[in-house]
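First the structure, which I've put down as C-alpha cells, then a few questions once you've had a look.
Just one protein chain is left out here, and the rest sit where they should.
Note that the chains are named A and B in the order they appear, and that numbering of residues resets to 1 at the start of each chain.
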Amino acid sequence: MTRVLEVEGLVVSFPGEHGRTPVVDRLDLELDAGDTLALVGESGCGKSMTALSLLRLVPRPGRIDAGRIRIDGEDLLALRVDALRRLRGHKAGMIFQEPMTSLNPVLRVGAQVVEAIRLHERVGVLEARRRAAELFERVGIPDPAERLDAYPHELSGGMKQRVMIAIALAARPRLLIADEPTTALDVTIQAQVLELLRELRRDTGMAVLLITHDLGIVNEVADRVAVMYAGRVVEVGARETLLGAARHPYTQGLLRSIPALAPRGARLPEIPGSVPSAGAWPSGCRFHPRCPRVFDPCKQHDPDWTALPGQRVRCHAVARELAS
Amino acid sequence: MLGNCAVAALVLAGLAAALRVGRSPLWRQAGRELRRRRPFALLVVALYAAIALLDSIAWVDHEGGGVHEARSLLVRAFPADFREASYSAPLADVEFYGGAPLRHPGSHWLGTDILGRDVLLQALRGARVALLVGGLTSLISIPLALLFGVAAGYRGGRVDDVVFFVTSTLASMPGLLLLVALVMALGRGPVQVCIALGVTGWVGFARLARGETFKLRELDYVQAARALGVPELRIVLRHVVPNLMHLVVITFVLTFSGLVLSEAVLSWLGLGIDGSWGQMIDQARDELSREPAIWWNLTAASAALFGLILAVNLVGDAVRDILDPRTLRERA
Partner (left out) sequence: MSAAPTGAAALAEPLLRVEGLRTWFPVRAGVLQRPVAWIRAVDDVSFSIEAGRTLALVGESGCGKSSVGRSLLRLVEPQAGRVWFEGVDLLGLAPAALRPVRRRLQMVFQDPMASLDPRMRVRDIVAEGMQAFGIGSSESERSERVARLLARVQLDPGQMWRYPHEFSGGQRQRICIARALALEPRLVICDEATSALDVSIQSQILNLLRDLQQELGLTYLFITHDLGVVRYLADRVAVMYLGQIVEEGPAEALFRAPQHPYTQALLAAVPSLDPARRHSVAAAPGDVPSPSAPPPGCRFHTRCPRVFARCAQEAPPLYGTASGASRCFLSDPGAATPDAGPAR
C-alpha cells in the first residue's frame, strides 16, 4: 500500500499571552491509499487546525512551527509557493464544514467547478463544463447540466455540500480532507452525503482524512480512527477495535457518555471537568485532571505510545497494565 | 450665559461618561488600548480640551467704573488690554501699515489682526468654540438619533414607517440650506447654532442605530429577556442601548471633526459662532489680496483647525478599530 499522507511531530502555534501557544503539539498521523482515517475530538482539540496545516492553510497569525508533512512522498513544508499551489487540489483536496460560506455567492456553481478543473489541467472551457456536469452526476446532483448555472443561494445545504465535493474531486486528488463535512446538515441529508463518500472511496481509491466529533459518523465511514485530545493524538486503531474495545480513558469516557448508547433513565456517565484550552494545558498527561485512572507518573510525564494488537495508546495506566 | 450652561452640561456629560467607563472592565480595557495606540494624538486632543476649559472659566472684575466683560483664565494669562491699533506682523515692533510703534512690541507671537487683537489669543480661544460645537451638538443629536433609531428598529411596523419617512425627508433636503434657514430662524448664538447642527445631523446615526437594533432584537438574549417577562422599555434600556454604545462612541468621535468643519462653513457665510476659527478664516479672506499680503491670522486659524481635526480623526480611527465588534469578540 502506498503511503499517501505521513505526518510527524507537527506543531502549530498561535501567539498568546506568554509567547507562542501550541494548539497542535507533536502530532503523528499516517494514511494509506484507499483507507479512511477519522480524526476525532471535541472542540478545541486542534483537529481543524491539523486539517488546515496539511495544505498549509493555517490562518495568520498561526504558523507551523515544526514537524514533517509528506503528501504522496513530497515534503510539503519544503515546497515553494507555486509547487504548493499545484499540489493543492491535485494531490490533496479539501471540503469544509459550512457549505453556506464555502462557495462564492456571486459566481454560478458551474463556474466554480470549471475553475477548479482548469487550474490543474489544460482543457478548454467547453470540455471543462462537460467534465463538471459529469462530476455533478457523480456526486448525485439531479439535472446536472442545468444545475451548472445555478447560484449557491438557489441550492439547499445538501446540494451545496455535494458541489463542494465535486470541486474537491475535480483534479482527481489522491487525498481528500473532509473537515466536519456533515455537521451543518440534517440527519437525512447527512446519510445521503455519507453514502456518497463511501461510494466515492470505493470507486476512486482515494485516501480520506475525515475530521469529526461524531463517533457515529466514524463508525459509518472510517477504517481507522485517531482520537485527539488537547493537541495530541491519544489513541489510534482500527475502527472495530477502537469502538468496541477502546483503551484510553478519554475514549472510553466519550463512548460511555453518548446518550444513544445509554440505557434510558439511568444517569449518563460523565467526564468531569472540561477540555483545557490551548495555553492552559496541564503538565504531564493532559487528560490527567479528568481521568479516573490517574496516578503519579500521569502528572509529570507525557506518556509514550504503548502498542497493542490493532491499536496504539498514549496512557501510563495502560502501559502499566501491560507490563504486569 | 447660555454658552456657559452649555459648557457646564458638556463637562457633566464627560464626567458621567468617564464614571460609566471606569466601572466596566470592558471599557477600561478599550481605554488602555487606545492610550497604547495613539498616545500623541490623545495628548493633542487633551491639550485642546485643557485650553478650552481654561477659556471657559471666566468672571467679571468689578473694579473701576463702566461695564466690564467677563474675562476668562486664558485671557488673563495674557497682559491686560493686549490690543494694538491695527495689523502687525508676528513678533514685530511696529505696525504693519504705517510703521507706528506698538504698545506691546515684540510680544505678539503671531501678530495682530485688523482690529489689533492678538492672533495667538484668538486662535487659542477658538478651541473652546470648536469643542463646544462638536460636543454640544453631539449631546443633542445622538440622543435624538438613538430615540428615533431604536424605536424604529425595535418596534418596526408603523413606528418604523414614520421614522423612515422623517429621516428620508430630512436626508433629501440640501443640508447646508436647511442649516442656514434654521440658524436664521433661531438666532445667532452658539447654542442656537449647535441646536441647528444637531437637528439636521441626527439622520445618519439614526439609520445606523435602526439597523443595529433590528439585528439585536433577534438575538437570543433579547428573546430570553422577553421570555423572562421583562417589560419592553427595560429590555430596550438594558439590553439594546448598552450594546449600541460602541457605535455611539465611534460616531461621536468621527463626526466631531465634521461638525467643526460645518461650523467653519457657516462662519464663511457669516452665520457661525463668534470667536470661532471659521470666523477668523472668514475675516482673513480679504486680507490675502492686500499688498503685501497678511497671512498670519489665516495661517494660525487654519493650523489650529487642522491640528484638532487631525488629532480627532486619528483617535477616531483607533477607536473604531478597538471597538469593532469582531475584535471585541476575539478579545473576549
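Throughout what follows, a contact is a pair of C-beta atoms (placed from the backbone, for glycine too) under 8 Å apart; a residue touches a chain by one contact, two chains touch by 3 or more.
All figures in this text were calculated on a predicted structure; none of them were measured in a lab.
Checked against the full complex, the one of A:73, A:205 or A:244 touching the unshown chain is A:244.
Which of A:186, A:304 or A:321 touches the hidden chain is settled by the complete complex: it is A:186.
Of the candidate positions A:87, A:171 or A:194, contact with the unshown chain belongs to A:194.
From the options A:5, A:23, A:215 or A:291, the residue with contact to the chain not on display is A:215. Within the complete assembly, A:158 is the residue of A:110, A:158 or A:231 that touches the hidden chain. What chain B contributes to its contact with the hidden chain is residues 24-26, 219-221, 223-231, 234, 238-239, 242-243, 332. By the touch criterion stated above, the residues of chain A touching the omitted chain are 42-43, 156, 158-159, 186-192, 194-195, 213-217, 219-220, 239-240, 243-244, 253-255, 257-262, 264, 267-271, 274-275.
Definition applied: only the chains that are shown with their structure count from here on.
Averaged Cα coordinates give chain A a centre that lies 55 Å from the centre of chain B.
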